[in-house]
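One protein chain omitted, others in place.
First chain written, first letter: the chains are A, B and C, and each begins at residue 1.
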């Protein structure tokens, strides 16, 4: 057994409690499917992340649609979603979002209750790291997933550090598996 | 793949560079056998570590004899070795030893040259942790092994966190495998 | 030798040090004989002889102690609750540790994670404030020695309120540079109390830690004020002039045929001696003096023939260019491997501060020529010279002697700079070590194959931290590669930077006060702090331009003031050249170095005092309440990274001024965020009646890390709103907010209903559209009040 876990950034070490790495993409999908109030948080690097047929925003819209997730667009990203006519997308600064997610009294963007699973993608690595740290420490009951391609220790689960093509195929597989949502 | 490594102490996290865990005891033995100038460092907790037929000091003496290792007894432990008529044992405070090991000009207790592999057992967990940290950072070319039963992240290799009986059988297996030294 | 005596008065009725307000006295003794001996030229001042001019009665809180403003702080912290984001789950501050504080765990001392995070914030603020205070002390000691205690403070033209922070916090009015000492003593005493509070087993409550951090911030602004007004008064810096002269910045500003001296840091004293030496010996045509960081600003404030090399992030790049013949370091913002790096290019280092001695031998008391000889011969790679007035000669002589011998280093060949590149083993260590995960490996590999474009694209994204090199197992000189790949462009770059103008004058305050308070000037935007962000240059200038066009008053200091000079329009003009250098709507003022930040907060204080006639003396809470509720000031420290930045920001928070930082600012471990969705958080008192009133979330946040520059821009517009805005003012601010949202978010804001108090707040041209929107949102006219806003009970004029 080797202790070597490939980190997302050399000094990313957080603490004793750190993210589990998904054994396979289908687990992500089924986790999302099982969630009652999942939220997908898309960060402002999303347009720079190029996929086969578009960018991470397109993937996000697909995931949102197929998994019936509310989407939070951070930074100034909302415009992109508007352009692509995505539904159920809210704009919120990343810091605000973190702050609200740790508040158990917050009832979500639609006022219908707190989220039970929050999935992150497309954010600046270290900023996501920190928001996840805030949540790990102060929202102990919130489950978090990082879909980024660099290991995020502060999430509950993470994809881990993978290269671009591996990453893309993981995301695709997640999307495919979401289809089957009953 | 799970990122969970069972730590030796909850907050033992050191840094990005941390010990490999031995896949099996024979590897330890062969590493020792391959070493030109190995040193075994025995800490003052050794008499408290009870084995089937004695204590860790007895094991240390066996390892020393079979693997032809020099032994450094830290704390006030030298008396125990003397009592048991062990040879090739030197007394030195743990801090001093660490300080000398990081000095490439030091020629060892016998003046015949620096050690190339240093094996630790029987020390206070956190004190070993720190000496190993000093060596990891400032003696980059020195290979270190922790034979303790709690994972020591700052060593080059460690046994990892195991319970007492697992630990004992690992130590025994190491001793057995040392026999075959040519 | 003259002995001059400063006197502290202890008023035994309080625990705090105090000055007498009117019982002042000045005794001069030319010669006095006593049984103890003879004293000549003795001057005794009891109290402040200057006080006679200050009729204002003492306010409630002179020389406040650690807990004095705790209630005020908690009012703010209750509205802007800290959202903690631990950068580490452990505490390693004592040998009981490391302790795991994850979640609800406690350390061996009983501390919990929130208290720990806020303790680290406090510690950072203490270190930051100590840094400016230590700087101020060093500066003041030297200036007192050189100019005498009686040297009159002369800070800004036509200005009565010379030291708003000292007046506000300490409750006295300094007249001479000697008078500054009492405030500095006070700051030091308080800082030691605060540092002590961070000790294991002292404070335990996170909000009490936060309040203490605010206290450190307040003290920091006093210290910065002392540092800057003492140097402005004595060294002939611009005194609040409009349209300050221009200085040159960039690689292209340096004539590499001259001997080049590179000064790094924050303390202008050694540089002053160098410039004086150059002037006295008429050597400006033989020697270039260029600076990095604040020393650069202050050098140009002293003499605008000095050059600005650039902000902190260019430090390593400049050294790698080989151009500097000699490096002078004073204090702060110094790369700690500078001696090693300078050695590689054959440039000796002169260290000039006890705070930063870098292991070099102390030659303060040696003969200058002997020192020069040792440096020129390379017998010593650097020396310490602690007497500022001894630096000039050594530096100039050494630089001139070294320069001709450094030919081989001064113009390194591309081959040399690109050395070893092909050894890249593709391990990705560089990328993982890079704070921004920049694609370094790809760029290096491409370059090795002859394609320089990727590397030169990296250059503007790189903050020059050197972590990639340090991580590289092949020890590749990645920063040199980046420099080499874009050297041809950047070598000719020369930008104009307006010289730091110093404090805002009373006249300027009087002229704009009304516009700001009633919202007709939409806001004051301060762009401050370091340039440690990717795309240095473009980003900050983009913000500045956006708000200059919208007739905000835009102020800049430190590296930000440099960085925004680097963006040119089609005509090759930068913002300093396009916009007037005046403290007025649409004006862009470089206030100066980092210690000049005190003038920005000082200006908001002066608005309350001079424009609104609020009593200033030892009256912190009322003034802060005023600034918070009425002065639409917003600070952006896009590249803030240091402990100093933390304490400067904390000084803004206590005054109620919101601060936005860049994304890595989230690493400050917490933000102070308002919750616009919670109406109960936005209840304010109406000073006229004492009624509670809902005012909407203005300003929404107090400390806030933005993810993108676009987000920061839109948020700035939003944070400029204040409960006191007139309808006209609010309409202007709303129109900017809407406009910028549309521009950068591609959509209307989704929270407009929280800022429109009544129809008359609506920008006229958008009225119809907006009313429709508001209707959908269920907006009600008048739900949001327009009180005479205050958070302080005692400001209520008529109690119910």
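Quick note on the criterion: contacts are C-beta pairs under 8 Å (C-beta built on N, C-alpha and C of every residue); 3 or more make two chains touch, one makes a residue touch a chain.
The model shown is predicted, which means the values in this text are computed figures rather than measured ones.
Asks: With the full complex in mind, choose from C:76, C:218, C:641 or C:756 the residue touching the hidden chain.
Replies: Per the contact definition at the top, the residue touching the missing chain is C:641.
Asks: Quick one: say which of B:39, B:78, B:118 or B:147 touches the chain that got left out.
Replies: In the complete complex, the chain left out is touched by residue B:78.
Asks: Looking at the full complex, which residue from C:168, C:197, C:372 or C:575 touches the chain that isn't shown here?
Replies: Selected residue, touching the omitted chain: C:197.
Asks: Given that one chain is not shown, which residue among B:104, B:137 or B:169 touches it?
Replies: Checking each option in B:104, B:137 or B:169, the one touching the absent chain turns out to be B:137.
Asks: Extract the touching residues of chain A with respect to the undisplayed chain.
Replies: Touching the chain left out of view, chain A contributes residues 10-13.
Asks: Which residues does chain B use to touch the chain missing from this display?
Replies: The list for chain B reads 7-11, 13-17, 43-44, 74-76, 78-80, 82-83, 90-91, 93-96, 98-100, 102-103, 106, 123-127, 130-131, 133-134, 136-138, 140, 150.
In the analysis below, only the chains that are shown with their structure count from here on.
Asks: Indicate the residues of chain A shared as contacts by at least two other chains.
Replies: In chain A, 7, 10-11, 13, 15-16 touch at least two other chains.
Asks: Indicate the residues of chain C shared as contacts by at least two other chains.
Replies: 90, 100
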